[in-house]
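Omission of a single protein chain aside, the complex is shown with its protein chains in their original locations.
Chain IDs A, B, C and D follow the sequence of writing; residue 1 opens each chain.
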Amino acid sequence: MKTMNYSPEHLTSNRHLFWIAAVLGVIMMAPVAWIIGLSLKDNAELLKGTEAVFAMPYTLVNYANILESSSVFGWFINSMIVAIGQTIGVLLLSSLAGYAFARLEFPFRKTLFIIVLFGLAVPEQAVIIARHQMFNWFDLHNTHIGLILPNLSSAFGVFLMTQFFRAIPKEIDEAAMLDNASTFRIFWKVLLPLTLPAQATLGIFTFLQAWNDYWWPLISATKADMYTLTIGIASSQTNFAQSEGLGFLGAQAVFASLPVVIVYIFFQRHIVTAVSGGAVK
Amino acid sequence: MAESYRRSRWSNGLFVVPYLSVFLTLLVFPLGWGIWLSLNKVDLFGGERFIGLKNYARVLNDPIFAQAVKNTVIFVGVSVPTLVMLGLFLALALNKTTKGSSFLRGLFFASSILSVTIVTLIWRIVFIPNDGLMALIFEYFGWQPIGFLSTTGWSLFSVGVATVWWCIGLPMMLFLAALQQIPKDLYEAAALDNASRWRVLTRITLPSIKSTIMLVAVIQVVMQFQLFGQAQLMTNGGPAGSSRPIVMYIYEVGFLRWDIGMGAAASQILFLIILCAAMLQYWISTRKEEVDA
Amino acid sequence: MSASISIKNITKRYDSVTVLDDINLHIEDGEFVVFLGPSGCGKSTLLRMIAGLESITEGSIEIGDKRIDTLPSGQRGVAMVFQSYALYPHMTTRQNMSFGLENVNVAQDEIDRRVNDAAKILEIDHLLDRKPGRLSGGQRQRVAIGRAIVKEPKAFLFDEPLSNLDAALRGRTRLELAQLHQRLGSTMIFVTHDQVEAMTLADRIVIMHKQKIEQIGTPMEIYQHPVSRFVAEFVGSPPMSMLPINHIENTVDGVTVEVSGAGKVVTAITLPQDFNAKDAVIGIRAEDTAIVSPQEEGLDLTIKVVERLGDRTLLYGTLVDGTELIAEDTGRSKVKAGETVRVSISPHAAHIFDGNGLAHHSQREV
Amino acid sequence: MSASISIKNITKRYDSVTVLDDINLHIEDGEFVVFLGPSGCGKSTLLRMIAGLESITEGSIEIGDKRIDTLPSGQRGVAMVFQSYALYPHMTTRQNMSFGLENVNVAQDEIDRRVNDAAKILEIDHLLDRKPGRLSGGQRQRVAIGRAIVKEPKAFLFDEPLSNLDAALRGRTRLELAQLHQRLGSTMIFVTHDQVEAMTLADRIVIMHKQKIEQIGTPMEIYQHPVSRFVAEFVGSPPMSMLPINHIENTVDGVTVEVSGAGKVVTAITLPQDFNAKDAVIGIRAEDTAIVSPQEEGLDLTIKVVERLGDRTLLYGTLVDGTELIAEDTGRSKVKAGETVRVSISPHAAHIFDGNGLAHHSQREV
Partner (left out) sequence: NTTIELQRFFGACEAEYGKATDISAAVGECGIITTLVNKFEADNPDIKVNVTTVEWPGYDQLNAQLASRSAPDVVSMHYSAMSDYQSRGLLVPLDDVLKGQNIKASDFTDAAISSVTKENKVYALPFDNWTMLFHVNNNLMKKADLLTADGKPILPNSSDTLFAQGEQFKRATNKPFLVQISANETASYARIFYTLMMQQDSKFFDDPNRIDLSGNDAKAALTLMKDIVDKGLSTQDLDYPAAVSAFANGDGGIAVNGTWLIGTYDAQSKEPNNALSDGYSVFPVPQFFQQKDATYADGHGWVVPRGDRTDEKMAAIGKLFKFFYDNNYEWSRTGHLPTVKKVITSEAFKSLPHRSDIAKVATTGQALPAEVLRQFAIQDIIGEELGSAVNSDKSIDDALKTAQYRVNDLLENI
């Protein structure tokens, strides 16, 4: 006798929802597919009508054109330096501060933390002019440091790391205290390794934000050899007379996104688990 | 008699010194300076003269600013609920361990990694008349074409679409994280309690992630109030200023008109608005909590 | 209201791993059955299959003559109390208890009646407006049971509901559960790996081991007549001491065995002809030993550890050849670690296990 | 290596809440002391104050004549085992155990020696390269102890280290801890609210109650001569039955009390002149009762619940007037719930508690 047993799979999943999401996913992908399609077409052909995207032939000429422009690699390196520098800086400062706010006792701890939280609501516009002037004094414009520094003040990282440190059982650092470890050693050797998932989360966010930053590099990196990729691409986009073909623009979009997309694809699993499983187990 | 050992000590504060020094020099100090500038008649290249609150009066009396505030509020009012609900929906639909759903999760998050220049480039190429993807689709179905970027009403909508497309990843991820924290046995208990799917959603799932919903909403409100790049690059605030957000107003006043004082004043007003919105939400959520407890 | 449960040829496999292998079990209406076994033997899995939380690979389950393994959990008429209680954290006690009834559209006054009744039985009426976060472990446990009671289910399923409680509370709650069963007279299945819980609660105990049911019986049967060495060692605290048998001699009343370190032990056990003597052991429970004066007959036991439980004292020691034996003395025992005492064994209470672990007991009732 | 510990006039307040009130306690070098008390009585707080994890409001602590409450935790020479073990999850067992030694720059070969020795003692040498995530509960517990041992501390502090283990493992580990103490001979303080643990492990038990120390004594003293009704009820499982006294009569040997539902009970207890008879009760432990044939003298007990523990059987019942009494029978008891049996009480073992909860015991040693 073989009657179908009831199977409890439905408890947390729902196939209909999944398919709706899949359709949304297709819609989500459509603009990207469109751009990729355009980027693979000859500009002249596109001039006659963009329906051409749906038919052969395809070409890589737009990418070849981009690759030949030598500055792109310089911009890429700048973006990398800035994004990595900012990520390391934010992780370091936020971890130190997060640890102290979550775990250590010192005068005015709560007050300071609340003040820092207020920093979350400060929009960049409210400080950017004064910042620009300050960097002027110290000759920091058109330097990597100058591009890295401003976002180190982001309160978000401190907030996040404080939460993560709070989630670690207190007994762990108490055990280390009894093990005669100094406060810094407790931080460095015991607790910091436990926040690795959190570091990954914050690191990824910081990296992406730095990579995509627009306004500050625009006004701080005013020399071409200090351009980041975002600024560089934007600067080369406005050639009025020739009004780049859609294909070339598409290729630029794809090309400029490529590094992060590759990083993303490689680390996707970590990113996803980092974002979702950030809590310390 | 010697003091017995205490854990609270000044030296522990050293850990926050590096961050606090950056925080003070790069955020608090410029903020204070910004406030000072807002009280002065000053342009990009000097000419500082104290004029009290006049800049604020000018900003608040400027119909363009009023329009920008209205645009921004509408934008936040529509895009944030959309982001929250869509993010929640996606999280619910993709909260599984199958290959398909992890692929889709990756896909929906992927757009968040693109920079604003790219996102707007993509969407401009989608929305442009004649050659755009939307134009092709409309043509295919024989519909009347719409000037998505150049029609009052549609322009802000289009900016919103691009924004939601760009920003949906983070809310989805945060919701997924929250959903995965819900113990599985709650669902089992609900199954034994004969709960329908709808009841499970409304009575178990949503209440369990209430705080995350609040968190996501606050983050998004703060972020979307700072809308700038999308509007600047897609519609340039137009037509007729119908998609000009507050930040763009600040940008125009400060950098096109060189009126730094007035721009600073508008910035401080934006800061205040964001602060109030965030505090209001925080207050609502904590107050609800207390009532519940 | 309550009903019998029949489990027929149930098999459960995860991919290629078999977790339960052809299980058959009939539980009478109103019976309190405990699934007992070491961790990982499949107790929870079996229980969850009855509840419909785990799919069944082969076989069927009936509750009161009606096949239920084809139904979703909610429609099987069973209620379950989870190890973690799985209370809905954002609902008050009352809401937790009403939720299941609201789902099937029971009238509001009926819901109120049932919730209030159950709350009274469980003495949690003053907690009805609190949320689980503000309840103690024991109170949560009672709310979880209350949530089950109000549904007036055909059977209650418990998955180690006491394991999150501290020792004192566990003892108290155990007692309450026993009383509850007497009061409601419902069919109850209770999963545990704690043999004290099993002994004190069960009408019948189902001992599970290696994907199979090893023995089914009343607590007394299981304790006094374990079918195998596994059961004998698993049930009882402290565990039964096992002494290797060197030689077996048949007598009229039973066999006399020669035990290393203890000499001859006369038993009332009759062994079959084909008894597998290799690796055979004799098993003795601590309470079947007694400390006697050095003049009397018995074994010399050198004490390593003394455990004073107040009402009795357990002596962990070794015989002359190093074999370990646990003996019992009264609560007022003066024995100290390091001493050597004389221990007498009550021969009728001994058990013999052959090389395959199969048990042989004294035929006489003791 | 190990040392005595003196706790002098220790008080702990959180804002206005007093958690510990003027505690004084001297622990001898090499003693195994257990802090026992209900949840929230301040056991952990006291232990953590010794460890330096909690600041002291008033008073001082000395270890081996040296005042240590002015020192940070790491320099007090004590080791602590936490309830959650608090192992460093990212370090292997070996790293977990070495960490404390590395912090004080012990030479590498000395570290290795100590770690290997401790691992051998605890039988975790094969686990040295695993991380805690891959250890079972019992193994983690041993690693936590190992981490303490290698530091060769002046005293070991344990905060309910067994409460995360399941019943069987808890029993085994308890035994191992006792052996470890015998082997190391170190001063150990152990916090628990489980009286079985306290009874089986302690040289001396410190009973804490309401911010104070209620009684200090050996397990036997505590069990047999509780100073108060609180201690009598808290220690012992099942708890002592308390029968209200209606009338007291002095005799030569002691007093004879009239107990409602039980008639006259002759005791060997002498009461002082100013005995507060209001609300006085007589306390009887289950093991001091026996089931006798209906012909013999005794009390009639109607049984509500029967708990078969295998080696003995507990009978929860009510006397004729409804007073509750717990009696004990042998493991092979045939008594069923609902029956009425005759129970005899051993009068010498009874205790009398006056209206203030103060205890009076039989003067004769039993």
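Basically, contacts are C-beta pairs under 8 Å (C-beta built on N, C-alpha and C of every residue); 3 or more make two chains touch, one makes a residue touch a chain.
For clarity, every value in this text was computed on a predicted model and none was experimentally measured.
Colleague: With the missing chain put back, one of A:L17, A:V32 or A:I66 would touch it. Which one?
Modeller: Only one of A:L17, A:V32 or A:I66 touches the chain omitted from view, namely A:I66.
Colleague: Identify the residues of chain A touching the omitted chain, counting contacts across the whole complex.
Modeller: Within chain A, the residues that touch the unshown chain are 47-49, 64-71, 132-133, 135-136, 141-142, 218-220, 222-224, 231, 234-246.
Colleague: Spell out the interface residues on chain B facing the chain that's missing from view.
Modeller: For chain B, the residues touching the absent chain are 41, 43-45, 58, 62-64, 124, 128-131, 145, 147-152, 234-241, 252, 255-259, 262.
Just so it is clear, only the chains that are shown with their structure count from here on.
Colleague: With chain centres defined as C-alpha means, what is the inter-centre distance between chain A and chain B in Å?
Modeller: Those two chain centres are 16 Å apart.
Colleague: Report the inter-centroid distance (CA atoms only) between chain C and chain D in whole Å.
Modeller: 26
Colleague: Could you state the distance in Å from the CA-based centre of chain A to that of chain D?
Modeller: Roughly 56 Å separates the two chain centres.
Colleague: Any chance you could list the residues of chain B touching two or more other chains?
Modeller: 7, 188, 191
Colleague: Two-or-more-chain contact residues of chain A, please, as numbers and ranges.
Modeller: Residues 8, 11.
Colleague: Can you list the residues on chain C that touch chain B in the complex?
Modeller: So the residues of chain C in touch with chain B come to 48, 51-53, 72-75, 78-80, 82, 84, 86-91, 99-100, 103-104, 131, 134, 147, 151.
Colleague: Please name which positions on chain B make contact with chain A in the complex.
Modeller: 7-13, 15-16, 18-20, 22-23, 25-31, 33-34, 37, 89-90, 92-96, 100-102, 104-118, 121-123, 125-126, 131-133, 136, 165, 168, 170, 173-174, 176-177, 180-181, 184, 187-188, 191, 197, 222, 225-226, 228-229, 247, 250-251, 254, 260, 263-264, 267-268, 270-271, 274-275, 278
Colleague: In the complex, go through chain A and note every residue touching chain D.
Modeller: It is residues 169, 171-172, 174-182, 185, 189-190, 193-194 of chain A that touch chain D.
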